[in-house]
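For this view, one protein chain was removed and the others were kept in their places.
First chain written, first letter: the chains are A, B, C, D and E, and each begins at residue 1.
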Amino acid sequence: MSVPFLEVDNLRKEYSRGLINKRITFSLEANFSIEEPAIVGMMGPNGSGKTTLFELITGSNLPSSGRVMVMGQNIHDVRYDERDRLAIHYHQSYQVRSFHRTRPKFMMQPADCEYPMVHLFDEPQFNTQDGYIGFMLDFFRKLRGEGRLVFVCLHPNEPFHLNIMREVCERYIFVRDGSLTLADDFDKLVELEPVRDYLGRLVDVA
Amino acid sequence: MALFEAQHLHKRFGDRVVLEEINLSFEAGQLSGIMGPNGAGKTTCFNVLTGRYKPDRGKVLFDGQDITGMTPRAIARKGISRSFQIMNLFDDFSVIENVLIAVPQVRDRGFNMTRRVAADVAAMDKAAVVLEQVGLQDKAYENAGSLPYGDRRALEIGVALATEPRLLFLDEPTSGLGIDATARLSELILELKHAYTIVIIEHDMKFLFGLADNIAVIHWGQVITRGTPDELRANKWVQSSNLGKLA
Amino acid sequence: MSIQQAGLSKKTGPMHRAIIGIAAAMLGAYVAQVSVAAAGTGPIVIGITSDASGQYANSGASDRRGMKMAIAEFNAKGGVLGRKIEFIHIDTETTPATGSRVAERLISRDKVSFMIGAVSSGVANAISQVAQKNGVIYLNTNSSSPTESGKNCHRVKFVWDGNGANFAQAAVSNAIDSYGTKWQLVTNDYVWGHNTASATKALVEKAGGKIIGEILVPQGTRDFSSILLKIQQDKPQVVAAAVGGDDQKALRQQVAQLGMGQNPAWINNQQDWPDVYGLPTDNLFGVFGTTWYYKLDLPGVIDFVARYQNMYPDTKMKVPGNVFYNGYMATHSLLSAIEAAGTTNNHAVIKQLEQLKVSAADRMQHHDAFMNPKTHQMQQTVYLATANVGSSDKDDMFKIVSNSAPMKVADAKAEATCNLESFADTPVYEP
Amino acid sequence: MDFLINLTPHLVNGIALGLLFALIALGFMLIVGVMEVINLAHGSLFALGGYFAMMIIGVEPGWFGPLGDWYVGLPAGARYSFALVLGPIAVGLVGMLLELCLRGTYGKDPLFGLLLTFGAAMVIEELIRIGWGSGEQFLQTPPAISGAFIWNGLIWSTYRFFAAGFSVAAIILVWLFLERTPYGAIIKAGAHDSEMVRALGINLSQLRLYVFAFGVALAALAGIIMAPIWGLRPHVGVDAVIPAFLIIVLGGVGSFVGAVIAGVLVGLTVGITGAYASEWSLMSMYLLLIVVITFRARGLFGKKSMLEN
Amino acid sequence: MILDIDSIETFYGETQALFGLSLNVEEGEVVGLLGPNGAGKTTTLRSILGLTPASIGRIEFDGVDITHEATHKITRAGVSWVPDDRRIFPTLTVERNLSIAAKKTRFREWNMGEMFEIFSPLEYLLHRECENLSGGEMQMTAIARALLGSPGLVLFDEPSQGLAPKIVQDVMQTITRLKQEGIAVLVVEQNALSALEVCDRVYVMDMGRIVHHGPARTLLEDDAKRISLLGI
Partner (left out) sequence: MNNNTGFGAWITRPMLITFAILVSLPFWIDSVGLYQYLGVEIVIWMVYALGFNLLLGYTGLPSFGHGAYFGIGAYAFGLSQLHITESIWLGLICAILFAALGGAIVAAFLSHRRGIYYALLTIAFGQVFWFLSIKWHTVTGGEDGLLNIPRPDLNIGFASFSLSSNEALYYFVLALFVVVVIGLWRLVHSPYGTVIKAIKQNEMRTGFIGYNVWLYKWSVFTLSTALAGLAGGMFAMAQESAYPDVMSLHASGFIVMMVLIGGGMVSFWGPVIGAAVYFLARDLLGSATETWLLWYGLMFMAMVMFKPEGIAGAWQGFIKRGDASTDGDKKPVTR
């Protein structure tokens, strides 16, 4: 495939506080690319930047520098209302997109797809009691099977969360304090020192 | 061909995508279920299917006819009827008036300004039949607004039934009902199942598993899976859930 | 009624009885306040129909004070034809439909002998129509619409104020000589405005002036800024304004704010005393017509003002104005006419009024006045006035510029359009 | 080109006028937005503001002893400023009384609040008539903001520009108050979910009382500002309440920005029709509304409101 | 006893929702109120808060009769509420949402720092408009808002509804922490299992009445009883 599915190119996002004396309160850096359909598992504590990264990928957040290419299109050059045709962010139960509108519509390009190519699931509700998990996992696989790129983001705190991740995901990204660590399979992931540190006793169960 | 079909429905509210890609079909004579966790877009989906909202993309077909974007009225007249999750009754009317107004004969004479409503024996009979179906025959002249919760739910269904629908949509009929009342409702729906094509939206899986012929699971504004209750129940996660333990 | 009551209460129990009791009490209150005026012998009852609420409430009050003073003076002399004079006042709300009802009420319920009072021409019309139907004499004291003595004239109605046409006659030639020939009209877009403007237009053109444009403003306009800007852009020498009611008050204020009161020159149809009393003099813009002023240097005026102040020591207006004057004069003339006729028979009184002549001295004006029998409008002296800028006396607001004899300012169009009902068509009414 | 040169003054005038309209609508909007009460007494309270101000400015020596005499000795500008502050406060107190009467209508059909205030409008207007007479009154403005100046060959009223500037200031201050202060936060929270606000320990009745008083005080402020332009008479309020109502609906119920924009839009419409088709200038406002509401059901920036039911 | 409800009856208009309901909560105790939708659990909370006052019966909080007291006074006495639909003010920032709730009572006072400690994401959310928060973030805000009101009793209405399990866990931890601080909690739950784990005692309601009352442990252990009462 000539064009990579998702290219996160030297992306950087900073949040700062204070008008005169600026203090950076949070920064996120990412630089990776994914060439083909996959289910990517993403883990990290709350506030580590997972959601921010997703927002950047779907174009609803403006990067401080760098760019995001989805199917070869710079997401920030695509019309606001069509960005979700490239990458869609499932945030809790529905998708909210609040854009920093910087340019009028006619200066932007239309999206090339009808149905989103990149699906980002932000903390899906994996609840063992209601029984929906299985259907959700099937759905991830179905999307993957239709040639879509799927991200599943989770902050695991039960052993079965890790089992799920291991079961469906092919690649992993670990986020902590705004920096990313990539791993190609689950075992490699849990060998990483920061991951072990993060998961604590859950690792043993896994 | 299916009696009712939805193809590629997409719906947004402002910057919020609520339905991404909905494909559904319901066969005549069957009881179909739509289920999904809270906030999955079930009710919006329902509202699009029954014409309250117009989808941004996609088509809704009823009996082979495109009914996308038709007004709720036109859709109702084609024979699709629905009940509401948040109760939507005529609170100042008596129970029988609530049903009576939904009866097609009364509807067809809606612009009649001289005939007495109460004198329309045929329509009254029909309303009485519906009340009997939903078990409210003894409360026909009570004010709908002062009925107990369970009876209001039943009346909600009664109003929908009175329109003599070919397809009946029920939106979370068990919402707010206790165990007993839910059980009674199950019985009522089992009865209705013989006479009507029914679609039920529910988040209570157990309720649906007991009633439906087939079920579509909606999440993230999309149909994430569909199948018969048995097929769905076979899923290992369902097995290990509360539901599986009980079933 | 008592039979009905009994029948009802038998069937329906205590609640009905309670309600009927309340209703009966209410009606009882009505009965109590009915003042019975038996025809011919009892007091003469005058129905006062001036506005007490709405746009003209203030002028209505002044009008009423004039009538009351005249009535009081006659009563002090022992009344008319040996009968005391009483009055009933009901608010017409500056609303014609209410005017109709009030007139019906005064005639059929209160059995009034005469009706007096109007500021709004719409209300005057409504009342006069009912009055004509019943043959009750009605005096329109203060509405200055030319239609009152023109196409809406009636046999029973007599008009006591100068009208727009009179004032225009007085003002136009004067203004062309003093200010210039380039005129612009600002006209309230309703009948009175159009009538007044067309009268002005004809006069201006006859006197060699040129109308460069007419700006129509809808009734109810409160903001004249865009119109004033337009006037500046068009640069007329004279602006003739036919703007009435509250619109005029707002316009006046805004013109004063811009200091545009002098340049261009403003010809304003009329400014009623109650409308301007108490305002700073720079708020009176331009030249305007009036029928009387309390500082006219004529015999009797000082005494008249003193009588006013004696009778109304607490009123805000320390001196009488034109509205008061018209109300007083109309009532005074009517009562005199009854005396002259020796009867309250309406036909006799109408005939008396039709040949009414009042000397200049009695009217405290510069010229003799007379009733025009064809239009029933009082033909009287018309004064032009302007703001008395720099006066130290807060009450002395006007400077009288000129006076015109009645014939000079007569409303020529009125006789052509007025078509009085015949006496035969006017029911006999003898209260 | 000539047309454009002629048009410019009217645009400027229209915007100035529009800002005045926005000021008139401001208090009305606050009350509609927060309390969902259509306060038809807005106009009468607007008038009352003017009358109170007139009274405060017109204090004469000997009325209130030495303090009064000191006050009378102050320059006109100072007394005018006093009136601008005290007038609205006094009307705010009247508003509080009215709010107490309104309490019974909360949670019922909004029609009842509307009708109650309609009755109140009649009462207040009549009280003004009893108190000050039905005649025209005059509100003195200090010399610094009176008179006129010449700009671009045309005479402009200084006061009108003062008034427009004042409106802008008032609008910004109210906006800052709503957006940047904890009180504003409470008001907005109360507008959104009155029950939750109570459950957080905020005295809702008191909040409503103050919001109503504040909204009514803004009406009075507008009345004081408008009095030198429109004049002052008991029924002057009718001229204020209808445009206010119209602007709110045009802008969309509950939208601050919408109300301001709608105000300016109405001002421009009235100003420009006033210049080129003056006999339609009043009607243009209504036609604008009909056109906008026909195409945008909730006005320019409207959100869903209980008032729709 | 911090809360004592004595046989209250509550009506919505002419419809009765509670029938002689009695329950009590001790200081520092976590009490669960379980039962199906429409059983009257939320109505009970609303009656305590004075939003839908009970017409018959008596409610005492901290030894004072609050049955017919105004809601804001009840809250100021130290009752906080975390409603099931969070009811965060969407047009305000998180900070404003929290600050308008802050007040002092006779009970333990909480400060912003402690909130950040309990819910770390709040710190960076502080200046966001609440419209764009996720469900979990809203719940954190709602709980923080309740705590800043310095309550002696917190009423949780379905705290786990629509939340990710991780957040449910956080919420349950918070409840445990409140208990340690001596603050009483009354938690209404449908998702009964997670609630049973944190509760000391539970009441089960149906049709506006208490149908069972006892230690949480009993229900946790007795499957048959649990299934007959709660259906799970």
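Note that in this section a contact is a pair of C-beta atoms (placed from the backbone, for glycine too) under 8 Å apart; a residue touches a chain by one contact, two chains touch by 3 or more.
From a predicted model like this one, the values you see are computed outputs, not experimental measurements.
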Option from C:73, C:104 or C:430 whose C-beta touches the chain left out: C:104
Option from D:78, D:101, D:144 or D:257 whose C-beta touches the chain left out: D:101
Given D:139, D:164 or D:253, the one touching the chain that is not displayed: D:253
Contacts of chain B with the absent chain, listed as residue ranges: 50, 52, 71-73, 76-77, 81-82, 84, 88-94, 97, 100-102, 104, 106-107, 109-120, 141, 148, 159-160, 162-163
Sites on chain C contacted by the missing partner chain, in the whole complex: 1, 4, 8, 13-15, 19, 26-27, 29-34, 52-53, 88-91, 95-97, 100-101, 104-105, 108-109, 121-122, 125-126, 129, 133, 145, 147, 152, 189-192, 194, 218-219
Residues belonging to chain D that touch the chain removed from view: 38, 101, 104-105, 108, 110-112, 115-116, 118-123, 125-127, 129-130, 238, 242, 245-246, 249, 253, 279, 282-283, 286-287, 289-290, 293-294, 297-299, 305, 307-309
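Here is the rule we use: only the chains that are shown with their structure count from here on.
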Central subunit by CA centre of mass proxy: D
Pair of chains ranked first by number of touching C-beta pairs: C-D
For chain B paired with chain C, centre-to-centre distance based on mean C-alpha positions, whole Å: 71
Chain centre separation in whole Å, for chain D relative to chain B (CA means): 49
Chain E: positions in contact with at least two other chains: 135, 162, 193, 232
Residues within chain A bordering two or more other chains: 92-93, 96, 98, 125, 127-129
Of all residues in chain A, those that touch chain E in their complex: 15, 25-26, 46-47, 51, 91-93, 96, 98, 122-129, 155-158
Contacting residues of chain D [partner chain C, same complex]: 6, 9-10, 13-14, 16-17, 126, 129, 133-138, 146-148, 154-157, 159-160, 228-231, 233-236, 239, 270-272, 274-275, 278-283
Complex interface listing, chain C residues touching chain D: 53-55, 57-58, 61, 189, 215-218, 220-223, 225-227, 229-230, 232-233, 246, 249-250, 252-254, 257-260, 274-280, 283, 316
